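Input: one structure, supplied below.
A selection of the complex's chains, in situ.
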Amino acid sequence: MSKSAKHKRKRKHYSIPTVGASPGVVFIDEQSLKPVIVFHTYNVHFYEVKELDNIENLTEIVANKEFNYWIEIKGFKSIDLFDTLSADFGINKLVLEDITRPYQRPKFEEYGTYDFAISRMLHFDEQKNLDNDQFSFILKENVLFTFQEGYKDCLDPVRARLIAGKGNIRIAGSSYLMYALMDIIVDTYFVILGEWSEELDLIEDRLFDKPDRSVMYDTQLVKRNLINVRRVVWPERDKLNDILRSDSRLIPDQTKMYIRDAYDHCIQLIDMVESLKEISASNIDMYLSIISNRMNEIMKVLTIISSIFIPLTFIAGVYGMNFAIEDPVTGKVLPQNMPELYQEHGYLYTMIIMGLIAVLQIIYFWRKGWFK
Amino acid sequence: MSKSAKHKRKRKHYSIPTVGASPGVVFIDEQSLKPVIVFHTYNVHFYEVKELDNIENLTEIVANKEFNYWIEIKGFKSIDLFDTLSADFGINKLVLEDITRPYQRPKFEEYGTYDFAISRMLHFDEQKNLDNDQFSFILKENVLFTFQEGYKDCLDPVRARLIAGKGNIRIAGSSYLMYALMDIIVDTYFVILGEWSEELDLIEDRLFDKPDRSVMYDTQLVKRNLINVRRVVWPERDKLNDILRSDSRLIPDQTKMYIRDAYDHCIQLIDMVESLKEISASNIDMYLSIISNRMNEIMKVLTIISSIFIPLTFIAGVYGMNFAIEDPVTGKVLPQNMPELYQEHGYLYTMIIMGLIAVLQIIYFWRKGWFK
Amino acid sequence: MSKSAKHKRKRKHYSIPTVGASPGVVFIDEQSLKPVIVFHTYNVHFYEVKELDNIENLTEIVANKEFNYWIEIKGFKSIDLFDTLSADFGINKLVLEDITRPYQRPKFEEYGTYDFAISRMLHFDEQKNLDNDQFSFILKENVLFTFQEGYKDCLDPVRARLIAGKGNIRIAGSSYLMYALMDIIVDTYFVILGEWSEELDLIEDRLFDKPDRSVMYDTQLVKRNLINVRRVVWPERDKLNDILRSDSRLIPDQTKMYIRDAYDHCIQLIDMVESLKEISASNIDMYLSIISNRMNEIMKVLTIISSIFIPLTFIAGVYGMNFAIEDPVTGKVLPQNMPELYQEHGYLYTMIIMGLIAVLQIIYFWRKGWFK
């Protein structure tokens, strides 16, 4: 576990804006993917999806207000794409820069003829590390552009609902579609927090069964992940609140009622994150107190054994001294030297005294509650 | 204790919304109970209660504004029920979804012709674990719907007051009944916190009498439960405040005066929760300092005994050496080798020196205050 | 100390409202005292006090606006009393319930013809435990009712000023009297905090002179008491602020000027409580670091003595081995076995080597700074 932990954190460096670059310049990373453009046309009775090569000449198509359009753009490796967005759709350069720089916080901004919003998609990668991708929205009257760096996402349920045509999704306009996407992104956070909640439970079981140092490492890891999620959830809540309070004519009251629902989910997420953080902290406290307790136990064992045997060994040492009762050279008798050694029951009495000392000590330690 | 603790927390997983589901779709869990519908008709002079099979055709009955009606719905396993609520009473689908998804925070929302509110009922289950059930209200002019997942609740005192007809309960309209239910739910929190307060006192007694590791476990358990209660009490306060500030025509000023009383209770609850949390934290601090103290005492015993006897054992060891005063093979006399062993009072002097060393050490440790 | 501490906390259980009771029902505890009613009539030139049996027929007397009236009610064991207050003086039932349920936070509420306020009197009982009694005010134009559960209080200085007639007390109306009572209650908090401030100083002295585990217990006790005071002082401040911001016509601007003064005192109290809490925390930190230091010292003593004597004892042990230079049975000479024992100065050299080892170790430990 600790190994993968290191790897994960190595990769998580903060994206740093290029110092001194002009603002409003689209940033195309060398490693970015070739754009895939998916064009959905739909209304209550109709649904069609096709893949486009570019978004030129789209203005005429989307001018037909009988339909709603969802233009998914996946991968950013095309400067033309962004030029067209700027020229044909009048999107501000700062917005386009924000879309291409994938380190934005969730936010919502109104630009008169269109609204701009950013969400963050959280998902685990192959090594079970948490990835955090940017997902941007440009909402116009009957058009919704969405932007994502990679091809993979968690939005298939929404696409399926669009095809099935059930519920509000084809009726309630582009702002409802934006809501549906934001909502599904927020809902995946519950899944992620749910997994960590279970991991914390497993860690807690280990705390009770066999606490070792991995408890500390793994809890710290979850805690650090929670910090990252919190960095996403709080601004997400602010974003949804901004939408609720905005008077953008692109977002009707009906959509806001749904946004309010997503906002409630966000509050619940914050609740969960804070609770999980408190549980992590309490696991760590618990672990540290277990270590202290264990140290106490180790010391008790050492102290009991040492305290009992060291005095006894001393006594044995005394009667192992070679003070002679008779000088071997001169043959002179020295009756004061260790007469105990030459008494009938010297050995027995010594053993009894030793036993008494041991018993007294055991009683003393018992009284102190050291054997419990 | 620790065993049940684990079991409890195992069960407490966060309910996770189905990712990508359409909003506003009523969610009927497979394990949910068959609905029991209790229909109360009352006014100052009249009270009648009966159990219904369904709520169809109720609109005509409740149109009679001479009476107030309380419709209790317990158990949700009937999609028809919610369809009728939507069709006959014009309840928004999002509201119905919130009722059936039991992980909502306490909240209050106005929908023009009706108000919607959620409370959370806390109670201990058979294993003394804290359960947390959702209780929802739909308030119309003279009708109050309430929704609960299970059949058991803590509302019998209100039902009894309704039957008895004492006090305001039959006079002050449906909003007063909603208040009375909210108030009794909040009042049960006091009972729960009271029990934990007593448990913390018991834990504290153990801290003074015989602190062991269960102190830590049990305090952490109470602390975690307090975190859960706090997650309920704070939004409950916000909810009551929202009601106080709302200008819903369904909630007259007289009811608000009572709501204000419940709001005061909520503030007291928050006070209690925070105080109990501080007491938990101080118990834990105390326990850790007791562990440290105990370690100190253990180490003192070890150090005193080792320090006294190790030097003495060394001396005994020296005089246990076999340096010979006479070479047994050649018979050569070696008068420099351990002449102490062959002196008249060698043994006595050695014992006196040993005693002196021990006494000096005891004085030294006494001075250091190690015997206190 | 620890014993009384336990007793104190045992008694401090939170009063819990009766679950499901009708709101607005006066609660007369069985153990409550028989009411003593003291009736003060006063104006600039006149002062009279008498004890009443009940408050019936008072409405006519207090209708005389030439005088101000202070009606002290001590002890609540009379349901008639509260009925009269409700019937004759038009006091709301919720107010009367709040008066009789002694677990209210300080608060201020306006009810048109009268204002209602709650203060909390803190005082030490016989065992030096902190008690916390409720003191309620009902302020009418020229009448002030005050309510207290017990007969004892800290208000004699105000009664004396009323008799003496010095200062504003007889001139400035009933609202000024209410202020004077609130002010004296708040001022007693300073005395209580002052005592704890001194206790913390005494504890700190013990920290420097002879830190033992009672430092921890006593500091925790003060800290817990501070938490209780804080629970009183913060809402007290809010209450005074509510009075300052209220536009009740019963509280003239002149009184508000004085209330502002009491408000300033309250802020100072909050300051003191927070400072004392920080001092408690720093005492505890200090104590824990002293324990750690002491552990270090204990370990140093053990390590120095063990490290010096254990190797020496080993050497003595080696030369205490009985490897024979001559087989006693066969008489075969074994010259390789411990020839040191049969050398002229073997004993001397051994002792010198032992001394060298001890000296080297002492130098090593000295260098490490272990003797400082």
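Should a chain be cited, it is by its letter among A, B and C, assigned in written order, with residues numbered from 1 in that chain.
Throughout what follows, contacts are C-beta pairs under 8 Å (C-beta built on N, C-alpha and C of every residue); 3 or more make two chains touch, one makes a residue touch a chain.
Just so it is clear, the model here is predicted, and its values are computed rather than measured.
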Homo-oligomer size of the whole complex, from 3 visible chains: 5
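Assume only the chains that are shown with their structure count from here on.
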Chain contact graph, described as a line, ring, star, complete graph or other shape: line
Between subunit B and its twin subunit C, rotation from the CA superposition, multiple of 5 degrees: 70
Farthest chain relative to subunit C (centres taken as mean CA coordinates): A
Nearest-to-centre chain - CA centroid comparison: B
Chain centre separation in whole Å, for subunit C relative to subunit B (CA means): 25
Junction residues of subunit A, two or more chains touched: 320
Residue ranges of subunit C touching subunit B (in the complex, touch as defined): 2, 6, 9-10, 13-14, 16-25, 92, 94, 103-105, 107, 210, 212-213, 216-217, 220, 223-224, 227-228, 231, 284, 287-288, 291-292, 294-295, 297-299, 301-302, 305-306, 309-310, 312-313, 316-317, 319-322, 325-326, 333, 335, 338, 340-348, 350-351
Contact footprint of subunit C on subunit B as seen in their complex: 154, 156-158, 160-161, 166-169, 180, 183-184, 187-188, 190-191, 193-194, 197-198, 201, 204-205, 208, 257-258, 261, 264-265, 267-268, 271-272, 275, 278-279, 282, 285-286, 289-290, 292-293, 295-296, 299-300, 302-303, 306-307, 310-311, 313-314, 317-318, 320-324, 327-329, 332, 334, 336-338, 368-370, 372
